[in-house]
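Here the complex is missing a single protein chain, while all its other protein chains stay put.
And now, chain A:
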Amino acid sequence: MEGAVAYESDLNLKATELRLGLPGSDEAEKEALSGVRNNKRASPDTSDECGSKGSSNGDRENAPATKAQVVGWPPIRSFRKNSFQPKKTEAEAAGMFVKVSMDGAPYLRKIDLKVYKGYPELLQALQNMFKFTIGDYSEREGYKGSEYVPTYEDKDGDWMLVGDVPWDMFMSSCKRLRIMKGSDARGLGCGA
């Protein structure tokens, strides 16, 4: 639930707004929602600083309020902590390296989808890698004007035409690629 909704200042709708929470607790609610710790009173959780004054000298009455990060807590050595900071957002990165097969080619290749910014780059790379050409893509007719059609297997196990869904969705759902040849490609939108 986002608390940041604009109000007409003259109507003062905020005064009559129904919210969960005690009156006057607007600031605290925003803090809790943002999920970012208020570090104003305590020292930030950096490995370089040590011995923070903010690490409560037994002042447990403050404990239930804003919980700032404290030096040396939790007790994990810094190289372990630092090993994972960037990785967290890539937790679903399992699908980024995908196998690419082409009908008639003796062995498969592997590419990292993250390297490409969109379909044009990907298709160009595939064409370079396997030495073939793809026709022009249109939503209605698929890839017109060539023997080969790029397809992919998605999370549900279905074979889809490359280019139908937005790039981000494609990146997260693509498990492997297959460059289909002529006759097999019919029915996936090749030609009319």
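Going forward, contacts are C-beta pairs under 8 Å (C-beta built on N, C-alpha and C of every residue); 3 or more make two chains touch, one makes a residue touch a chain; residues count from 1.
To be clear about the criterion, contacts and distances are computed from a predicted model.
Engineer: Name the omitted chain as UniProt records it, choosing among "Aldehyde dehydrogenase 1", "Dynein axonemal intermediate chain 1", "6-phosphofructo-2-kinase domain-containing protein" or "Transport inhibitor response 1-like protein".
Structural biologist: "Transport inhibitor response 1-like protein"
Engineer: Even though one chain is hidden, which residues of chain A still touch it in the full complex?
Structural biologist: Residues touching the hidden chain, for chain A, are 37, 45, 47-51, 53, 55-58, 60, 63-64, 67, 69-81, 83-84, 87-88, 91, 94, 97, 107-112, 115, 125.
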